[in-house]
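Missing here: one protein chain of the complex. Every other protein chain is in place.
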Amino acid sequence: MPAVMTAEELSRFMKEVFAQVADDFAVDEVGEGTLTMRLLTQDRHLRPGGTISGPSMFALADVSAYLATLAMIGPQALAVTTNCSIDFMRKPKAGVDLVAEARLLKLGKQLSVTDVMLYSSGMAEPVARATLTYAIPPRKAA
Amino acid sequence: MPAVMTAEELSRFMKEVFAQVADDFAVDEVGEGTLTMRLLTQDRHLRPGGTISGPSMFALADVSAYLATLAMIGPQALAVTTNCSIDFMRKPKAGVDLVAEARLLKLGKQLSVTDVMLYSSGMAEPVARATLTYAIPPRKAA
Amino acid sequence: MPAVMTAEELSRFMKEVFAQVADDFAVDEVGEGTLTMRLLTQDRHLRPGGTISGPSMFALADVSAYLATLAMIGPQALAVTTNCSIDFMRKPKAGVDLVAEARLLKLGKQLSVTDVMLYSSGMAEPVARATLTYAIPPRKAA
Partner (left out) sequence: MPAVMTAEELSRFMKEVFAQVADDFAVDEVGEGTLTMRLLTQDRHLRPGGTISGPSMFALADVSAYLATLAMIGPQALAVTTNCSIDFMRKPKAGVDLVAEARLLKLGKQLSVTDVMLYSSGMAEPVARATLTYAIPPRKAA
């Protein structure tokens, strides 16, 4: 099933509905059930020592699963996260971008399930992994 | 096992080590393995419609598990979250504080496990629940 | 909201739909959104040393969340687990029952969320904790 929204359309949609945080993120690439995006790290995302905070990593994982879902079903501002499990495995590298690689594992009528791996740009081993479930609101009849 | 840090000491410690976010939170009460604290909601924690964002709920759950652990073992800036599972169950109420009730389920030598319930102030039913595991660095010999 | 099924009715229903495992479990008590039940430990639930296996603990947590949901909505054989997070915190005591205390945190139209604490009978500290999400099939109109 091919994506129905491009990286540009997803970025534009994000700016419309989440104006407050849209500038923190950039969508790099959208495929069939996959999406790559990054956190544009700013001071407010950091902890002492230059490492990226847990809530900032959660935020990137969460938005990447949201956009990976929307890429397949079209703009649905009302999809909401119902569950997330996240494992923090390594300290993110200071001074480089944090990249999310999201992969949709299930797209049902009511739920999507997405796996996300987080990488510090240039490191081979993942910084964190997360799985997120989104509840999808009933589609309106055309 | 009684707590070894008071609510005031935990607040002071938070300000020292996480200066950037400490003003977002207030510690209300510390008991034996329990801690109550709140998010002092500001515009940057909100989503359109006035509801609190997922990352802000995660941040409150995370810091409450951290402080519930430190309350029992003393100041250990280096404890790090290794795992979190969180269920978002209801929309937080706009315009009221978000309150975390944290309860330490296990305090081992290497790990703590904490359950957290999040409530919108004045609502009986929880907005979200989370369980967090912290890795505790080896204690230095005295 | 009071329960609509008693402990006896839940036991009978379990025997009808899960004949293969129903004899492993006994329902002790049903309250408003709460349920207590136990694993009737047999050799096949054990690991060397007499401790209860992880899959047996998972099975007890899973069935207790299922029955806690059914207690509130009536017999729905088709409810299915969609997500579980479980923390194994202490070794279960050999030779005693494993008890589950389930508490329904959310009962929506499509999903229930239940917290479960597992105890070795007679121990104050929990052996494990779990949170389970069940997908509830659409109710048939009367």
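As written, the chain order gives the labels A, B and C, with residue 1 at the start of each chain.
Criterion: a residue touches a chain if its C-beta (ideal position, glycine included) is under 8 Å from a C-beta of that chain, and two chains touch if they have at least 3 such contacts.
Quick caveat, the model's predicted, so the values are computed rather than measured.
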Across C:4, C:80 or C:123, the one contacting the chain not displayed is C:80
To test your reading of the contact rule: which positions on chain C touch the chain that is missing from view? 17-21, 43-44, 46-48, 53-56, 58-59, 62, 80-89
Mind pulling the chain A residues that touch the left-out chain? 85, 87, 89-90, 105-106, 113, 115, 125-126, 129, 131, 133
Provide the residue numbers of chain B that touch the chain removed from this figure. 82-83, 85, 110-111, 133, 135
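Here is the rule we use: only the chains that are shown with their structure count from here on.
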The chain whose C-alpha centroid lies farthest from that of chain C is chain A
Suppose you list every residue number at the chain A-chain C interface; are over half of them used by both chains (same) or under half (different)? same
Nearest 5 degrees, what's the C-alpha rotation angle taking chain A to chain B? 180
Roughly how many whole angstrom separate the Cα centroids of chain B and chain C? 28
Taking the mean of the CA coordinates per chain, how far is chain A from chain C in Å? 33
What positions in chain B touch 2 or more of the other chains? 85, 87, 89
